[in-house]
Structures are given as C-alpha cells and as structure tokens.
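Of the protein chains in this complex, all but one are displayed in their positions.
Letters A, B and C name the chains as they come in the text, with residue numbers starting at 1 for each one.
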Amino acid sequence: MLIVMKADATEHQIKAVVRVIEDLGYKPHAMPGATRTAIGITGNQGSVDPSHFETLPGVAEAIRVSKPYKLITLDLRPEKTIVRVGDAAIGGDELTIIAGPCAIESRNQGFAVAEAVHRSGARFFRGGAFKPRTSPYAFQGLGEEGLRILAEIRDAYGLKIVTEALDEAGVDLVERYADVIQIGARSMQNFSLLRRVGRSALPVLLKRGLSATLDEWLLAAEYIMAEGNYQVVLCERGIRTFAQHTRNTLDLAAIPAVRRISHLPVIVDPSHGTGKNFMVTPLARAGVAVGADGLIVEVHDQPDHALSDGAQALTLEQYEQLVSEVRAIHEVIAPATVS
Amino acid sequence: MLIVMKADATEHQIKAVVRVIEDLGYKPHAMPGATRTAIGITGNQGSVDPSHFETLPGVAEAIRVSKPYKLITLDLRPEKTIVRVGDAAIGGDELTIIAGPCAIESRNQGFAVAEAVHRSGARFFRGGAFKPRTSPYAFQGLGEEGLRILAEIRDAYGLKIVTEALDEAGVDLVERYADVIQIGARSMQNFSLLRRVGRSALPVLLKRGLSATLDEWLLAAEYIMAEGNYQVVLCERGIRTFAQHTRNTLDLAAIPAVRRISHLPVIVDPSHGTGKNFMVTPLARAGVAVGADGLIVEVHDQPDHALSDGAQALTLEQYEQLVSEVRAIHEVIAPATVS
Amino acid sequence: MLIVMKADATEHQIKAVVRVIEDLGYKPHAMPGATRTAIGITGNQGSVDPSHFETLPGVAEAIRVSKPYKLITLDLRPEKTIVRVGDAAIGGDELTIIAGPCAIESRNQGFAVAEAVHRSGARFFRGGAFKPRTSPYAFQGLGEEGLRILAEIRDAYGLKIVTEALDEAGVDLVERYADVIQIGARSMQNFSLLRRVGRSALPVLLKRGLSATLDEWLLAAEYIMAEGNYQVVLCERGIRTFAQHTRNTLDLAAIPAVRRISHLPVIVDPSHGTGKNFMVTPLARAGVAVGADGLIVEVHDQPDHALSDGAQALTLEQYEQLVSEVRAIHEVIAPATVS
Partner (left out) sequence: MLIVMKADATEHQIKAVVRVIEDLGYKPHAMPGATRTAIGITGNQGSVDPSHFETLPGVAEAIRVSKPYKLITLDLRPEKTIVRVGDAAIGGDELTIIAGPCAIESRNQGFAVAEAVHRSGARFFRGGAFKPRTSPYAFQGLGEEGLRILAEIRDAYGLKIVTEALDEAGVDLVERYADVIQIGARSMQNFSLLRRVGRSALPVLLKRGLSATLDEWLLAAEYIMAEGNYQVVLCERGIRTFAQHTRNTLDLAAIPAVRRISHLPVIVDPSHGTGKNFMVTPLARAGVAVGADGLIVEVHDQPDHALSDGAQALTLEQYEQLVSEVRAIHEVIAPATVS
C-alpha cells in the first residue's frame, strides 16, 4: 500500500497517517517529495484495505501494491501445473482439444458429434446438460438425462467429459457422471459454488466472467484452491465491450498475462469468444498461436437445428479443418512458448 | 425476426430461406429492395432463434425484433407496481430510503447506525450478513449471527430489513429473519437462485449485474416473476466500464429506460455505484432527480474502521445531510415524474 | 513513481534499479517488505516515465503516482474559474443553459428555435455549422452560411453563440462569428486543434471524448491552457460502454470527480449523453442535481424533420418544461453544492 498525501497536506496530517499505520501494526515509510509526500506501508501479511486511509484528512489516494492471491502464483509454485484427467492431461506438451455441442439435445446428436470428436484425436468431449439461459423461456438443457448420455459417450469413445454445473445440486450430479466440472462465465463469482467445487475430487474448468478483471478471475481460482482442489484450468471466453461485431471480445492477451503470474493452465473458447461460426477457426488458430494450452469449441452435426447457440457451432467438416489447422500451428510454436 | 439477405443472394437462396421459415411454422414476408432482399417473420409465439438462419446460404444477418420478456412489461401491466413491505412500500409516491452498513460487524455497530437511519425517517435498513468478496481471504460477513442482529434491529426500530442471500441455503435463513431478499450484482444471472427467490413470499431487490444489458436485467426479473413472485424491485448500482475515477459507472439513464418498458419499481445505489465517499451524496441527488423510486446507501458509524467498503460509507452526519437534500429534490420533481 | 520488485528479485537487481533512479537524477527510497521490496521515487519535476523501469530485471510493476497536469488543478488555483462571455458567465452562481438545434439547417429553423431559447431565459445558443458525421454521405452542415445565421441570431436575441470547429480553418471562421468555440468529443485529442484554440481569445467548450479517461480529458484542457487560454469549460457528454439502451452512457460521477481536482467549470450534455428524446429531461435534472454548472441541450422546432440527430432533440414545449424543472432543482441544491 502506498498512501499519497495531497500537495497541501500539513505536517500534522502526515503524522496522523503515520500513526494509523503504526496502530494497525504495519511499518510506515514517509517519502517527502517536491510537491507532496507519499508514505509506503510494509510489514503487512496479506493486503491492506485502502479504505482505512482514503478518508483520512490530507490523503489524496491509497494505492494497493501487493496482490491478494497466493496459491495461484508462480511465486508459490514456479513450475506449470499439469491437470491430469485419467490418461489425458491439460497443461502439458500436447495441445488439449475439448469439443462437442453447446447442449446435449438427444442421444443421437451426442453420439454423432462424439464420433467426429473422437476421430479427430481430441481427448475431451463437452456438452451442456444444465444450460444457463438469459431467458427463463429458453431451452434449459436435458438435466440428468443429458448427463447419462454424456456418460454413455465416455464409455463408447473413451472421451473425458467436461460439463457445466450451475449450482451445488448440479455439482453432485456432475461428479457422478463427468470428468471435469465446468464453471461458466456467469458463475465465476458464485462463491458458494466455487467453494463447493473446491471440495470436489474432479478438476475444474473455470471460465472468465464477462466483465472479470484478471485479478478477479485469478481470485476465483484462488477460492477453489483455498478449499484444497488444485486441479484448476482457466478458460478465456471473451469479455463484454462496446464492440458489436462479435458476441464477446476475445481477450487473447489474457493468456500471456496469466502465464506471467500463475502456474495454472489456460485455454481459449473461440466459440463463445466470438459467437459467429465464421470467426471460430481464425480465432482458434490465434488462441493456439498466442500460447494457450488448448481450446474448447462447439461442434454440432446440424448447427441449423441446434437448440442453443447454433450460430456459433461448427459443422463436423469445419471442426475437422480447425483441428488440422491448429495442430499445425501448435507444432510450429511449441518451441517458442516453452521458454 | 428480420432476415437480411446478401446483395448477391440468388433467387434460389431466398426461396430456401422462405421455406425454412414456413417449415418452422412461421409466416415469411419477402421484401425485395434496390440492392438486397429482406424477409420479415411473423406468426411466432415467443422469440425466434436467429441461429436457425444465420448460417443459411445467402443470409447476411438475422435481426431479432421482438423482446423475450412478458411479465415485467407495461404491455402486460400498464400501471406501476408498488411493492408493499408491511406498512412500508417501494414504488409509491413516497421516496424509499434503504440505509445501513455494508456488513453487519457487531451488535453495537448495527444499532448505532440503525438509530440514525430510524431518526432520518427512512423505513428500510440494509446490512450484509453474507458478503460476496472477491478474495477468499477477506471478511465474509457474520452469517446467521448477523441476521439475528438485523432481526433485533427490526424489533427495536420497526425498520424493514433488506439483506443479501448468496445461495439457496442463504435464502432459507434470510426468509427467517428479514423482510426483503437482496440479490447482488454478481448473482444477477445465478438462475437457480433467481428461481428459488421466485418461490419466496418475500419481495426481492434485484441489483443489476456489472455488465448486464437492460434486457438481461429485465429477464433476470422475469425469471423471478415466472416462478410466481411478482414483488420485484430493480436496483441500478453501476456498470463496469473503462472509467477508473469511480469503482463503477452509475448508469442513471437506466431509470427512464426501465420506466419505458416495465411496471417494476427501480431504485439507485450511489454507494456501490461510485465507490467513493465524496461522490455518494451528489449521485444520490442525481438518482432522485432522474426519477428513481428510492435509494439504497451505505452508512457507517466509523467508516475508517469498516471491515468492508469503508471508503464509500457515509458518516452519520453525511447521511443525515443526504436525506435532507434528496427529500428536497423529490418534492420538487414529484409532479414532473408522475406523468 | 513507485517501483514494485518481484518477490524473487535479487539484492543485485534492487541495487541496479536504485542506480538507474539516481542516474536519472531522482531520489530512490527502498522499502523492503515481508515478501518483496518497493522503491519510491521523489525529486522529479513532472511525471516519470514508467517505461524506464518496467523492463529492468526483477521489476514487477512501475506505478505512476503523481499526475501530469498542473494548470487545471485546484493546487494551482483553489477558487473556481468563472468563464465570462460578455455579460453572461459559466461557472458562477447561475445555472448556465446552452440550447439550440444540433445543426443549423436554415434561417427559419434557427430563428424559430432561438426565439424559444431566448424566451426561456437561457443566455447561450448552440447550433452546428460544421458537423462531424460518421458517414461521408451524411449532411455535414451549412458551413460559413450557418455561421452567418448564428451571428444574426446573436444580433436579434442577444444570445451568446456556441458552435463547433472541426479544424484550424474552422476555428478562424468560428472566431469571426461566434462567442464560444466548441471542441467536440471526436476532437478531444486533436492536439493541433487544441493548441490552436489555446491561442484564441474566445472561451472553449471542451467535450469529453467517447472513451476518454478523466486524466485524458483534463490533459486536453491542459493543452489549451498551456497555450495561454484559461477560459475552458468542460462538458460531460457520455462515454462508450457495452450498454445499448442509450447512444452513450452519461457518466455523471465525472462532475464531482472534476470538482475534486480542477477549478474549471463543468456542464452536462444530456442530449448526446443519451441519444433518446424521452431521456433528455430526466438526465438534465440529474445533471443539475449532481452539481454541474450548466447544461447544453438540443432543441428543434420540428424534430421529425431534423437533418441530424432528430431522435434526441426536444420539441420547443419539451424544452420549456425542461428549463422549469432544472431551475427548480438548481434552486434547491444551490446551497448544498456551494460547500
């Protein structure tokens, strides 16, 4: 924490701030400048609340310096985390591809897509059984019936199942049928849910919230890890901005930004990140080129008839093409991003 | 829904789109223009999914025309809803003031603030027992102990208690002790929670999410109402933008925007909406001037020692001043906003 | 400037940073903390460029502390600036109202609106002769012909003329015919234009850019003042956010934010700030209630036939009603905002 005093702060006010810092058990470092004095604070465990200072007389600003996260940091764990899911992994040398329909709509649809996903060499299958929908009148997913279809797909193809839980009851069910619990963008700050999956034995795929800062996203992961579950995969899926040519603005700079601070693997969702079929493959290529550990993409055997998010789903042919393009890029950049 | 064809769409492609519309049971209206053809769709109940069309050959764009909400609309209920809470009300002629600390920290703190809130003539007391905190290491509220203090305050001062529930278990507790269930900004799209409070007998104060569009916010209210609870109060509390001089950007235009579409009452939170003590009173004045039904503000007897959000809490003196200023404005504009 | 070292920064790296600071002629203040060291910098005139430090080994972050503006600050001039325009003023006790059409379209239109503006007691008339239009094919204003009509209106009604200049040639013309030069949102960082009006004898109305931070806006004013023209009026006119229910999001918290830092008067534009006719009056009320020194509003005698921005222009009757409402609020809050 750095307290910046106003230019006209009195000696008396500066001393009062110093005293408050000492009262809180911290160490003040006054730095008189040409026009104003700044006072550094050290000796704190964890972060200091700026509100202790912001309203004191003579204080212009209280600037937070240390970050409130620990477990997610490279300081704590300098080597990259590899999240293992049976014989598959996220965060290792291999590019992870998670593919499947937005929502499981029927056994036929699920298997038709799964067959193509399996054929592509991907190891993970995605498909929603519980869908968070903006409107209460929209299709909300098949529920447990959807999970059962997903479990059958696992048995048939050996694909690991990634599916979203919307609430604590949903986590109980997902744990029974799936391999990775997805926490969606709208739930990124559902702290009760984060704590619940923090006590799960399954890995967690944590999507970034629509308007989450990097710190908020990393602290959401910290919530999960603070409960003991260290198997967390971050997923950039686009943020909300003024731009209207996409559903969200895919923030690919978040990948190197996460890398710089955290040991957790991070993947990219070009489907929700753009919301437009014709943009998915270019942005998937970009996601791999920027250095992500993998992709999660929506594929549908009949996008025109999808019950949700059809506009962004790839056809099976488009998906096949995507896989071959991103694999080629991954091979080229693999040495570059190792460093 | 309006389907806009590309300039070079063939007659064949246009006919194919028309056929898809008919197959879905809707009525197509082709409108050939100078450079391109547009096709209107009518005959639908509820909204049409644009993804049925966006990927068809020759289609440039599918534009949604009808809105997916019903229960919240003035179309359904032309007169304004007045949410009654015992002998108090939100949405009527009187300006509603909900005041209290961010979090209940102790019996002493709660009563000190409540005494001032009561003295000001306000009818509602706010105070968090469950606090959604960005960091897992920050103070998370007193839990049920906090609710008990709130219930005591109700008994002592006759103030109606407004407090947040973060999850379904929390709703059970809040129902036991409080008068209005608050759904916070981070929970605005926690659909399980919305459905749960939709089955509650208590009114719901629904804060707008940090990056919620007007439609998403109104649809969150629709989720609650679709379960049978029509006692919903909307609350504008600032949105996330690039601006850094405030914690959030208070979007006061949301008040007339809501008024134009919905019969639900809408109030303003200038405390979270700015995050800065010195801005709360000016923005509270603005919120009343724009025509809101009320305010929810944070007050603390010792803001410098608050365990959360101290920087934005008003002192008891500042709060008293705020009440007198906003009441004066409310009197002046009351006739204007009746229309 | 505060340099925050990484947790694993070596003694050697810290010393190297200290040396760079000394080499630049500044004074370093090393503050070793529990987990990392921070180094304060004092002794600088003007702000220090963080890029000198951000890439040095062991540096985690360089945080700017002092602000780069001077002339706009209350530090420099503690009493509020009153911009005088003949016998009228902006920034004094009286609420300033600047009203008129978006664009001057004809002599008849100009006079019809001016008559109503004059009748309302407003002292300033706005009207564009040069219109910045997103499309090259849209109406671009009447040019000098428009300025001539404005000058006639001044002669006829004694109204002070506020009109926009888009480029340096336009400033020459505006100086010849008008009383206040408006710099539009799109030109807020047209630094050549700012320097040019900084050398003008006329006051300048400086609109905030669509995505300008508070600092960028104040520094744009600083550009003008650095050339010697101290007669600057700031104008909040809405920022670009994700919200789509308005054309822009009016950021009324900018008013108290400016007040805290600067002595310059600041007004609000509820017309561009919302882009919707039915929102202009409520937001005008809010702008006055928040403490602005005045308003600039668009009025048209026939909004349905306006050549630009008709959707947001008030009718003459609506304008009259607005004036009476905001005057009532101004009377009520005047004592409050004096403090």
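Basically, contacts are C-beta pairs under 8 Å (C-beta built on N, C-alpha and C of every residue); 3 or more make two chains touch, one makes a residue touch a chain.
Since this is a predicted model, take the numbers as computed values, not measurements.
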item	value
Which residue of A:A116, A:I267 or A:V288 touches the chain not shown here	A:V288
Candidate in contact with the missing chain, chosen from C:Y69, C:Y177 or C:Y319	C:Y69
Listed residues B:R36, B:R195 or B:R327, member touching the removed chain	B:R36
Candidate in contact with the missing chain, chosen from A:D75, A:D251, A:D304 or A:E320	A:D251
Hidden partner chain, residues of chain C it touches	20, 46-47, 49-52, 54-56, 68-69, 132-138, 166-170, 186-187, 189-193, 210-211, 215-216, 219, 222-223, 226, 240, 276-277, 303-306, 309-312
Interface residues of chain A (partner: the chain not displayed)	211, 213-214, 239, 241-246, 249-257, 260, 273-274, 276, 278-279, 281-283, 285-291, 321, 325, 328-329, 332-333, 336-337
Contacts of chain B with the absent chain, listed as residue ranges	2, 4, 7-8, 29, 31-36, 38, 40, 42-45, 63, 65-66, 75, 240-242, 244
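Definition applied: only the chains that are shown with their structure count from here on.
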item	value
Chain centre separation (chain A, chain B; CA means) in Å	26
Distance between chain centroids, defined by C-alpha means - chain B, chain C (Å)	30
Of all residues in chain A, the ones touching two or more other chains	240
